[in-house]
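With one protein chain removed, the remaining protein chains of the complex are shown where they sit.
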Amino acid sequence: MKGSPIKKIGVLICHCGKNIAGTLDIPELIRGAAALPDVAFAGDYKYMCSQPGQELLKEKIKEFGLNSVVVAACTPNLHEPTFRKAAAEAGLNPYCVEMANIREQCAWVHQNNGHSATEKALQIIAMMVKKVAQNSPLFEASIPIVKRALIIGGGIAGMQAALDIADAGYEAILVEREPSIGGHMAQLSETFPTLDCAQCILTPKMVSIGSHPRIRLLAYSEVRGLEGYVGNFKVKIERKSSGVDWDKCTGCGICMEKCPTKVPGEFDRGLGKRKAIYTPFPQAVPNKPVIDKANCLYYKKGVCRICEKNCEARAINFQQEPQIIEEDVGAIVVATGYDLYSTENLGEYGAGEIPDVIDSLAFERLLSASGPTSGEVRRPSDGKIPKSVVFIHCAGSRDPEKHKPYCSRICCMYSTKQALLYKHAVHGGQPYLFYIDIRSGGKNYEEFVERAQSEGVIYTRGKVGRVYQEGDKVIVQGVDTLLGKPMKIEADMVVLAMAMQPQLTTPELRRILKITTDIHGFWTEAHPKMNPLGTTTRGIYLAGCGQAPRDIPDTVSQASGAAGKVIGLFSQNELPLDPMTVYVEEDLCAGCGLCVAACSYEARSLDPQKRIVLVNAALCQGCGACMIACPNGATIHKNFSRKQILNMVDVLT
Amino acid sequence: MTKLLYYPGCTLKADAQHFEESAMCALKELGFELQELERWNCCGTVFSLATDNTMFHLAPLRNLLRTREEGGDKLFTLCSMCYNTLKRANKLFNEDPEKNDKVRKAMYEEAIAYDGKTQTLHLLSLLRDEVGFDTLKNKIGKGLNGIKLAPYYGCMLLRPDGLGVDNMEHPRVFEDLIRAMGAEAADFPFRAECCGSYQTAQQPEIVAERTRLIIGSARKCGADAVAVSCPLCAFNLDQRQAIAARLHSDFELMPVLYITECLCLALGIEFKEPWKAFHYAPVDAVIRKMEKKA
Partner (left out) sequence: MIAWEMIYMLKEKGGLSYNTKMEIETMDIKSEFAERISEISGANLFKCYQCGKCSAGCPMAESMDILPNQIVRLAQLGQWDEIQNSNTPWICAACLACSVRCPRGIQIAEAIEAVRQICLRNRNSERRLGLSDEQIKELPPIAIISAYRKIAE
């Protein structure tokens, strides 16, 4: 071994309670491991990751003078850092520690076949022993950090993250696609289970964002490009053309008052009207209007210009071009939020064509004091006050066959809230809920459901089969599965608790950010349990419903968590880099550039003078794609050389 | 004249002769000649839902084979149930290798082996995809202007998903056809609610109750008549009105017409006197109204 010092390898086998020991024969594994070449010690412990387990590791390193260690336990994704840290505390270079995964890749998948599984586990251990024998000690380099964060999405998640980061003393850039921040929470009436008014708790936060000295709010803007790496991102942001010079605009609102064009407003889910020059709602932050070019008479026909004539600040600028700005940031929080699955997808519930069958956000607008009916519940078709309203849970959720397989998590609670608020608003009105299961896990949530039930909201266990119009009634054909009876309700109105889905722009942003989503388009966290705030790219964190459906308290908590991650990152002056990367053996490199194309992280470039490839260690993720691409074997992965890999394969042959 | 190989099915030669005749008249006007398969057999009416009843699929597949023998690759049907059974059997033949094998072996005495390439074509698809509703509208002009028809799809034209003539939960084709004929299509919530189907043989009262609901719904929508394309739906919605009327004194009869009878009237083709005798609910008034319009 190239005259390297004599290898003294320790093998420590974890029982993981019964997870491993329940299937594999541990004493047999110890015997087998001890007999492997270069192994100086083989032992076991019930939970290697526990404090005593780690102490055992340190003890054995010292006792036997180990210079390499294999921990045979779970996936390295989970505890590799744990054991590397423990080894470092005992004076061993952490990169001389490897994990043999005998849990996920062996014990769990061969539960009924202990004998063969033990043989396989021993081979896995032997492979890692072979590998670790040729590991070199590695040392971390470090890079500087730009202490400014980018937050994508100005809903409650993005707002909370921006405020926490800014309050901790760092700069935050908050990018919002819509003309105002506030997100879906601004549309809500009152919030469960406390029934406090959404606007009352949200608008003060919106104002704080608008006036915070360390928050730069870029509303009506979208992220168009991203380069760089943790601590050193370069982001391109488009400030969309609003037709209004916001620097001049005083927010007086005269333009909106005078504009002659009225169209259904998105904020009111089409139930109310807005002008062609508009702010989404009166409490908008920033309180500056944008022109809807699809509907504005000037943009459509070149006439009108009434807003321009009435603007004393001379802020209307029909010729305004979109503007691309570039910013350096050190970390990113992705808080892109959700949208509702469209009612058009549910043909059996009227396919969105029955006027009095609306989605739950539209009903929020009918309940909201600032909504199109000023908080009076009036149905869209004829403005009458509905005397009976049916709320249908799981409209598109929990339906793997046709729609979304997942539970949208908040519908049980908001439908309960909406039913209760409706009952309070309409004297003698009867709400009916059709549910499959009531999911009220959350602080004071079950108590809230109990309150609604005791106030006379009728809960019917069963799903609705069909909804159709008959005269001025909406007929709901359901079932009471507890009674085993079909059930028909002649309702005045129906509210569909539509499934939540990620914003439809997510795929485009995914392409820009190069982070992953699941099959439904929700952002994928780095680890579902151990790193739910991180992504596969260091320095990019997640908050809010873009990751999965969740309610306001959970969203705010998660956003603060993501902000905490950013603040933690910014509290360091330099960032240690993972040394598990590749290097180029200059003598062997022919400068063909195949590896440059193979690299997904833009970590490679061709030095035109020397005709060799350079590696940016800060960008390199150590994936090894370049190593495969290189025809000369010039690219070598530190501690994952071809030789090591072949040695591992040899164990199996 | 485009020739279409045509599969009538049993009922079009018995209780639904007026369906066949009116279809022939209307399609002739549109440039299609129905050429009946020389040899055909009953399709079995219902597609067997049991996975181990392979023999039941032989009957529909034989008709598809006859089509190939006669050099065709499309088989035209009027009856919704035949359409469903033929189409499903063919899908099974093409997509289930095990069934395919069994069925092939069972058909060893046939002159040629079936290749799975006969497409089943329903009247509604023909009018939408090959004639085109715009062409039809231009040809018809004002047509049945002022008439409101309730389009009754029933089950077998739409289900299961992906096999029907249109979107299962939110179909448009029947409505579009009615509009192309110049008439108004009723927004009819019971358009795809089952009429009770074969239960009419065993439980006529239950079917009559379905009929009452469906006809009642059509009446609430202000329809002049219900339009159908299935002889079993037609029987249940029309003939079973007799029981509905007996059981409910307030039940009012409503004419039930085959879509092809409506098409004839829209195209200005005379509604033949013998057709009337096949109907239970009187059709004279509505036909007079339709004739006047067209």
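Letters are used for the chains, namely A and B, taken in the order the chains are written, and counting of residues starts over at 1 for each.
Definition applied: contacts are C-beta pairs under 8 Å (C-beta built on N, C-alpha and C of every residue); 3 or more make two chains touch, one makes a residue touch a chain.
The structure displayed is predicted, hence computed values, not measured ones.
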item	value
Touching the absent chain when the full complex is considered, from A:168, A:487, A:606 or A:651	A:487
Hidden partner chain, touching residue among B:89, B:168, B:244 or B:259	B:168
Among B:182, B:231 or B:255, the residue in touch with the chain that has been omitted	B:231
From A:331, A:394, A:495 or A:589, residue that would touch the chain that is not displayed	A:394
Per the touch definition above, residue among B:68, B:210 or B:279 touching the missing chain	B:210
Positions on chain A where the hidden chain makes contact	348, 394, 398-403, 436, 461-466, 477-481, 483-487
Sites on chain B contacted by the missing partner chain, in the whole complex	9-11, 14-16, 42, 44-46, 48-53, 56, 79, 81, 155, 159-161, 168, 193-194, 196-203, 206, 209-210, 231-232, 235, 239
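Basically, only the chains that are shown with their structure count from here on.
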item	value
Residue ranges of chain A touching chain B (in the complex, touch as defined)	346-348, 351, 466, 468-471, 475
Contacting residues of chain B [partner chain A, same complex]	167-170, 187, 189, 217, 220
